[in-house]
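Removed: one protein chain of the complex. Kept in place: all other protein chains.
Read from first to last, the chains carry the letters A and B; within each, the first residue is number 1.
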Amino acid sequence: MTVDQIIRWFQSLSGSGEQAWMFLAAVVITGLPLFLVLATNAIVAVYVERKVSAFMQDRIGPMGQGAGFHAGKWGLLQTVADALKLLLKEDVIPSAADRKLFVLAPYIIFLAPFLAIAAIPFNQVLQVSDLNIGVFYVLAMGSFGVIGLILAGWASDNKWSLYGAMRSAAQIVSYEIPAGLSIIAVVMLVGSLNLQQIIEFQTGTRWGFLPNWVVFHNPFSFLAFFIYFISSVAEVNRTPFDIPEAESELVAGFHTEYSGMRWALFFLSEYANMLIVTAVAVIVFLGGWTSPIPGLFATAGWGLFWFLFKIGILILVMMWFRWTFPRLRVDQLMHVCWKVFIPLAMLNIFGVGVWALGVG
Amino acid sequence: MGIVHGEEMVLNIGPQHPSTHGVLRLHVQTDGEVVSHIEPVIGYLHRCFEKHCEHLTYEQVIPYTDRCDYIASMNNNFGYVVAMEEFLGIQVPERVEYIRVIMAELNRIASHLIALGTYGLDVGAFTPFLYMFRDRERILDLFELTCGARLLYNYMWVGGLSHDLPVGFVDACYRFLDDFEPNLKEYHDLLMYNKIFIERTADVGVLPAEVAIQYGVTGPNLRGSGVQWDLRKNEPYSIYDRFDFDIPVGTGQMGSVGDCWDRYWVRAQEMAESVKIIRQALQDLPAEGNVHEALPRKVRAPKGSIYKRTESPRGDLGYYIISDGKGTPFRVKMRSPAFTALSVLSEIASGWMISDVIAILGSLDIVLGEIDR
Partner (left out) sequence: MMNAAVTEQIRERFPQALAEGKGDLFGETAGEDFVALAPEPWLDVARWLRDDPALKLDSLQCITGVDLGPEQPLEVRYNLHSMLHHHHAEIRIVVPREDPVVPSVAEVWKIADWFEREVYDLFGVTFTGHPNLKRILLPEDWEGYPLRKDYTEPETYHGIVVPKVKTGWE
């Protein structure tokens, strides 16, 4: 259900042309669920992250135990309790900080994934806006957040924050290139930037038994998926690429000076960004809402399930990375990007092109 | 917010910072990410250990030695009592010697587990840290079983021990060693041979042997630079000459000799050697013996002085004790291995990046309690 469809429905009800209230109502009707999706995503993901890290580290993680309120059964209410705590915390702004920018930065960072999710198709019908340049739009909006990071780092008037901001600017800008290049390869294959069309291209089967996903399409697209996925891990600043907030070096990087709800917005946007980049990976490479067993479970309801399921798997892999690997150094990070991934991604575009012409 | 100049920026790492291993301040001059000069500023944890000693009896000094290197308290006790016993000419019973070696080596393992685990944290790997703490926890349980304390033991006394081994200790210790040895391999696979870890540590912070000796660096840091020097072998004290164990030295497997990886590797190997020593000591442990037998009624040292070194997990731990014949020491000086290790930091870490400085600092395994005393 896109905004346009809702407006058209309003028009059919009232029998008049498009009016301002219709547009506003349509935006609210679609925007509110999206906000809830992002907020829920953060709450669930934080809980899962805690449990996953606990299981990997031979711990049990947040648990409810004994009588009274102890974060609920299995610690399910732990993140809720945390969110409450963050809401009640004192909002500290350093006296030397650039007040306006300091306050503005978390919103800009959160705005980026919120804008991006508007174009994401959750299944065959659930989509706020079916843009014809969907991939381009999502990538552009996703990289918008780096402005917020730089603002936060600069406005804090803290040397650690500044280091964190500079590192993340360099990192995110660099890793967008291999991520973008590997998606270009797919766009070439499909011949469209529209997300729904990219998914529809992936329906059906390949060689009779595999789902017709881009990742299985040819060896080059298989490689493109890995380049994109690793680059996207770097783009969302997660270990082993978490150098902008490397806690053993930069204390907390760009959000060192933030506390309370403002800090929570950073946290929220980190998980929201994870959702966006994995959603793009699922749409572009893993068939979006298509079923892994071609022909079965292909209804719209199952589509939503498959889409979220695939995202969940990829987010779990990201968590797995985080609790396994040490952190790279800044120059090594740049080395991987500019000297390994970008040439490989270039080669990939060529490879996919040749494959498409030769093999089909 | 002025005009951008090409000047260097001064960065204060610490005294409150996640990876300074205590309250250490590094006064760092940086040009972008590259560090051009480092000056460690210490003294935030100075607790007047040496001044206190002049007002205490010889036995009362022991709990204070615990608090110097709080990660390897047994070894600090050990160094002090070995020095005092040589000073007084006390011969301690066999059983006491064996128990002391077992405790010191267990504490060496515990200390190295912290060193390696926190080093993982320094380079960004969180999980190995908790695995290693899990095993350290079992060592602390053994200590708790023995003397009731988990961190600051006051266990070794001049001429004996505070408690004999409890019933079941030997079995519990064997059980721990049996569980611990396979775990070691797991830790090495998880962190030491991880590609990213090697990238971060190999060829970083190379400490050449001559520089190490110039700066009085000892222990695993010196051995990482390829110098085979271990007081347990070279100047055996207590009963270390009875055990069969090797001294691992850095060979530059992943980069050049004396890099961070070598120092890490040496500590990792030393844990296996300590396990060997403990197994032999448990095997030969005399069944009979009174741990309070040789305790002097009152420790009163003769006039004179002694300088005695022992091998603590961080290197040569020396005690310089001067007595004027009275009941309290005239002067106690502690030569702490971490102090010398930290002094070499500015030499080997200048010119590297901020991330490397953290990695190099972690690889030196300093304990601020011992540096500031």
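By definition in this document, a residue touches a chain if its C-beta (ideal position, glycine included) is under 8 Å from a C-beta of that chain, and two chains touch if they have at least 3 such contacts.
The structure presented is a predicted model; accordingly, all values stated were derived computationally and were not measured.
*Asks:* Considering the complete complex, which visible chains touch the unshown chain?
*Replies:* So, spelled out: the chain left out of view touches B.
*Asks:* Quick one: say which of B:N234, B:T251 or B:N290 touches the chain that got left out.
*Replies:* Selected residue, touching the omitted chain: B:N234.
*Asks:* Suppose we count only contacts with the excluded chain; which residues of chain B make the list?
*Replies:* Interface with the chain not displayed, on the chain B side: 42-43, 46, 48, 50-52, 55-57, 60, 211, 213-216, 227, 229, 234-235, 302-305, 307, 309, 316, 318, 320, 322-324, 328, 330-331, 333, 335, 339-340, 343-344, 347, 372-373.
Quick note on the criterion: only the chains that are shown with their structure count from here on.
*Asks:* With chain centres taken as the means of their Cα atoms, state the distance from chain A to chain B in Å.
*Replies:* Spacing between the chain centres: roughly 45 Å.
*Asks:* Could you list, by residue number, the parts of chain A that touch chain B in their complex?
*Replies:* 53, 56-59, 98, 159, 163, 239-240, 242-243, 246-251, 323-332
*Asks:* In the complex, go through chain B and note every residue touching chain A.
*Replies:* Residues 1, 9, 11, 17-19, 33, 120-127, 130-131, 134, 190-191, 194, 196-197, 199-200, 353-356, 358 of chain B touch chain A in their complex.
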